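Left out: one protein chain. Kept in place: all the others.
The first chain written gets the first letter, and so on, giving A, B and C; residue counts start at 1 in each chain.
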Amino acid sequence: MTQSVGIVGFRGYSGIELVRILERHPHVEPVLLEHRSDSEKTPAPRGAQKIRSLALNAENVERAGLAAVFLATPPEVSMEITPALLAIGTKIIDLSGAFRLRTVENYKRWYKADHSQAELLACAAYGLPEFGTEHIRKATLISNPGCYPTAANLAIRPLLEAGLVDRNAGIVCDAKSGVSGAGRKASLKTSFCEVTENFSAYSVLEHRHVPEVLQNSGLEEGEFSFSAQLIPVDRGILETIYFRFRNKTSANEVVDTYERFYSGKPFVRLYDPGTFPDLHSVQRTNFCDIGVKVDEATRRCVVVSAIDNLGKGAAGQAIQNMNLALGFAETDGLL
Amino acid sequence: MTQSVGIVGFRGYSGIELVRILERHPHVEPVLLEHRSDSEKTPAPRGAQKIRSLALNAENVERAGLAAVFLATPPEVSMEITPALLAIGTKIIDLSGAFRLRTVENYKRWYKADHSQAELLACAAYGLPEFGTEHIRKATLISNPGCYPTAANLAIRPLLEAGLVDRNAGIVCDAKSGVSGAGRKASLKTSFCEVTENFSAYSVLEHRHVPEVLQNSGLEEGEFSFSAQLIPVDRGILETIYFRFRNKTSANEVVDTYERFYSGKPFVRLYDPGTFPDLHSVQRTNFCDIGVKVDEATRRCVVVSAIDNLGKGAAGQAIQNMNLALGFAETDGLL
Amino acid sequence: MTQSVGIVGFRGYSGIELVRILERHPHVEPVLLEHRSDSEKTPAPRGAQKIRSLALNAENVERAGLAAVFLATPPEVSMEITPALLAIGTKIIDLSGAFRLRTVENYKRWYKADHSQAELLACAAYGLPEFGTEHIRKATLISNPGCYPTAANLAIRPLLEAGLVDRNAGIVCDAKSGVSGAGRKASLKTSFCEVTENFSAYSVLEHRHVPEVLQNSGLEEGEFSFSAQLIPVDRGILETIYFRFRNKTSANEVVDTYERFYSGKPFVRLYDPGTFPDLHSVQRTNFCDIGVKVDEATRRCVVVSAIDNLGKGAAGQAIQNMNLALGFAETDGLL
Partner (left out) sequence: MTQSVGIVGFRGYSGIELVRILERHPHVEPVLLEHRSDSEKTPAPRGAQKIRSLALNAENVERAGLAAVFLATPPEVSMEITPALLAIGTKIIDLSGAFRLRTVENYKRWYKADHSQAELLACAAYGLPEFGTEHIRKATLISNPGCYPTAANLAIRPLLEAGLVDRNAGIVCDAKSGVSGAGRKASLKTSFCEVTENFSAYSVLEHRHVPEVLQNSGLEEGEFSFSAQLIPVDRGILETIYFRFRNKTSANEVVDTYERFYSGKPFVRLYDPGTFPDLHSVQRTNFCDIGVKVDEATRRCVVVSAIDNLGKGAAGQAIQNMNLALGFAETDGLL
C-alpha cells in the first residue's frame, strides 16, 4: 500500500527532482504543498498539474495523512514551517541548511542570520546514512546534508577514522558544481550568457558548507581549505581532495579502507586506483563515486569524489533518508 | 616596414591563434609553412587560403627571409625541424614541450620518449618574459612555456621569492582547462558528447607540465601537488592554488608583493583581495589575471590565476616572445 | 521468464542507449555481440564489462537462444550480417539505413553506394508503429526508421491523410539535431571546440533521410524541402515544419486530427495550440511531442515536432519494435 508524502518547494530544482523520483517510487505517492513563499516565484515544472496539490497547513497535512514532508525551501522558510508539522507528528526531511549545524552561534556566523528554532538543533538527525542509519530511522526531523559536504565527508571521513591522514599538513578540497546547485531563481550570475564558456570561483575559504564538513569529520578549520567553483553544466559535483599520509601508504590500502568502511552501503562506488569518476558517471543517480591517486614516494594522495548535486547531494539522499524513516528498503526508488 | 614570420602547424588551435593575432600585428606578416606531418591532418582553418603559404624547408625559409618561425607542432616534430632552421640563422619560437626541460632525463621521465636534440636544451631560452627578458631578446631558440606552468609560475614565484610560503606544508594547484588545450586532432575524449555536461580529472599528480613548474619555481616534487581537469568550454585556464604562509600575512601584503614583482609588466593584472578573475576575464587576451583570498587566523591563502590557454598559455605569449626577440614593443599586436 | 536479445554495435551511442534501456526491461536481458568491425573502434561504454558478451556469429547467436538481435551498425555492416542471422531464424531489428528504402536505385542515389542485399528490401518491415503494427509483429527483419523521418512523418502524415495540406505550396521541414546523431566515432566536425557556441547547416536539400519521408508520406521530392542542422547539445531533435492549408483550418482542427490519428498510441503527445515542446520535453524518453501554431487568415501552419534522436529516433523505437515482434506490451521498458 502506498503512502503519501508532501513536498514544499516543488518549483525549485531539488523539488522537481524529488517529484521526479517519487513518481516512480514503489511505496510512495507525492503531494505538492503550496506555500505562501511560492506565490510570486517561478512557474510550476512540467507535469506538475497532474499531481495532487494542497495548500500547506497543518490541517491539510494531517487530513491527507502525509507520512513525511520534504522541505526544499530556504532555511528561513524551513524554520518557520517545521514546528507546526512536528506538532502533528509528521516526519520532516529538510533539504535546507536550517538544521545542519549544532549551535546557533555557528549558524549565525556562517549563514549571517539568526536562528529562530534553536531548540530543534539538538533533535535534528543529520541524514548521511553511510555514517549510520539508526538515528535517521528514529528521527522525526531529518536534516538532509549539503551537497558539497556529502561528497567531501564521504571521501574524507573513512581515511580520517583510519588514522591515515596527516592533519597537520591540511586537507584541500577544491569543489566544482553544476549551476542547478544555485537554485531555480533567476539571477544574472546563473544566466546562460554569464555561465557558458566560463568557470569561476566563489565563497573561497568561506563557504557556508565548511562548518558542516568540520563538525562531521572532526577537522579544525585551519586543517580544511575549501573553494567552490561553478562549472557550465546543469548538474553534478566533483571534488578534488588533496592531503598527505602520516605514513607511507599505497593506493590499494586506501581503496581497502574505503571498501571496509562502505561494505554493505549501496550508494558508494569505488574506482580502481588511478582511475576517476567524472560527472557523467553520477548524473541522475544517487551514487557517490570515488577514485584515488597516490604518490607513495612523497606520501601525497588525491581523492576525486563525484555526486549529482540534485541526487545524492539533495533529492536522492532525501529519499534515501525517507526510505529509512518510513521503513522501506534503503534503495527503493533510487536504482 | 613589416617582416615576415613563418608558422609551422597552422592547422592546430595554437597555430590558428598565431595567424589570427599576427594578421593584426603592426610590424609582421604571417607566412604558412606546410610540413610533411600536416598532410593527412585536419583541414586548414577559415581564411587560410588568403595567406601566403610555402612548403617548409630551409631554402624556402631563407629565400622568404623569415625573421622568425613559430613551431606549433608536437615535440618530436619540433626536435626534427629545429636544427636546420637554426643553421640558417632563423629565430625559432617553439610552442611544444621539446625544449622546456633542462635535462634529457627529465624529458624522458615525463614525456615518455627519448630526446633527439639533447645539446639544444642548454641553449633554449625559457620564454616567460615576466621573469626576465634579456635572455629572450638574445635567444635564437625560444621555448614557449606550457599553458599550465605559465598560470602557475606567475602565481607562485613572486610569493616564493618573497619567502612568504610555508613550503613544508606543500602547495596544491588544482588546474582546469578548456578543451582547445588538448589540440585540434579528433579524439573521442574531446568529442562534444563526451565533454558537454561533464567535468573530469586527468594526469592527477603526474602531468608532464609538473617538472616545468618545479624547475622554474625551485619547488621539490613533494611540495607541489597538481591535477589537471577538463572544463566544457573552448578556451581558458583557471588554477586554484592553496598554501600556507610561514608567518601571519594579510591579503594586502600578498597583493603588494605581486605589484612590486610585476611593476612594469603589462600582462599581469591583479584583483582586489577577495575578488577573482574568471575565464571571461581573460579569453582572447594575453593577460594573466590573479586574485587572492587570505584567512589570516589560520595563515591559509588561496590564489586564483586565469589565462587564455591559447593566449598567454600559447600563441599570445609566443608573440610576446617574438616581440622581444625581434625588437618590437612587448605589447605589439597583443592589446 | 526473460529472453535474451543481442546488440551489435554496442559501443556506439545508439548501442549504448539500447543497453541502457534493455537493462531495465522487464522481460529481456541484453547480450553484447562483438563484431569484427568493432575491434579498432571506440572503447566499450561504462558498465559494459558487467554484461554478457559474445563474438558475433550464427553459432553463438543460436546457442545463446537470442530472440532478437539489434544492429546498431553502419548500413554496409548491417547488410553483411543480416542474411546469416535470418537464416537461423533470429528476428533482426536494424537501426541503420540499409533496409529503409524500397529500391536499390533509391539507395544508390542517396547513400552513394551499392546495395548488396537487394532481395531483402521487399521483406523488411518499416518499423514506425504509430502507422500500423501488424507487419511489425509478423516481421523477421524490421528496419528501424531514421531519426529525422520519425519526427517528420509523425508530424506530417496525419495532416496529409486528412487532406488538410496544400501540397502545391510545398512543405518545409527545418530540422535540428543534437551531436550524438552523428555517432560516436571521433571526428573534427563533432569535436567540442568546433561545436560549442556554434550552429551549422548540413546536407541542405540533399539529406539521405529525405527519400524515407517521401516514401512514407507520399510527397514528391519538390514538395518537401528539408535541411539538417547541428545544435550544440548532446541529444534531441526538433523539427519546425511549415506549410499552407488547402482551406481555412483552425489550430483546434489540427490538434483534433492528430488526436484521432494517434488515439491509443502511447508515444505521441499533443500540446495545446500555440505551445510547443522543446528538447528538454523529450530527452531520455520514447515520446514524440507535437505543437501547432496556425495563422487562420493566411492559412499558414507551423508544426513543431520533437523527439530524442537516441530514443524515439533510434534505440527507444527499436525496443518498441522489439516489444511488438516478441509479443510484449508496446510500452514495456519505455515509460
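As a working rule, a contact is a pair of C-beta atoms (placed from the backbone, for glycine too) under 8 Å apart; a residue touches a chain by one contact, two chains touch by 3 or more.
Being a predicted model, the structure only gives us computed values, none of them experimental.
**Q** In the complete assembly, which of C:43, C:89, C:222 or C:327 touches the absent chain?
**A** Of the candidates C:43, C:89, C:222 or C:327, C:222 is in touch with the missing chain.
**Q** Using the document's definition of touch, tell me which of C:117, C:133 or C:283 contacts the absent chain.
**A** Hidden-chain contact among the options goes to C:283.
**Q** Check each of A:180, A:257 or A:286 against the chain that is not shown and name the one that touches it.
**A** A:180
**Q** May I ask which residue of A:61, A:121 or A:195 touches the chain that does not appear here?
**A** Checking the options A:61, A:121 or A:195, the one contacting the hidden chain is A:195.
**Q** Tell me where the left-out chain touches subunit B, residue by residue.
**A** Subunit B touches the missing chain through residues 46, 196-197, 280-281.
**Q** Residues on subunit C that touch the omitted chain in the whole complex?
**A** 169-170, 172, 174, 176, 178, 194, 196-202, 204-206, 221-222, 225, 227, 229, 231-236, 238, 240, 242, 244, 274, 276, 278-280, 283, 291, 293, 295, 297-300, 302, 304
**Q** For subunit A, which residues reach the chain that was dropped from this view?
**A** Residues touching the hidden chain, for subunit A, are 13, 42-43, 179-180, 184, 186-188, 190-197, 232-235.
Everything that follows uses one rule, which is that only the chains that are shown with their structure count from here on.
**Q** For subunit B, jot down the residues that touch at least 2 other chains.
**A** 178, 194, 196-197, 232-235
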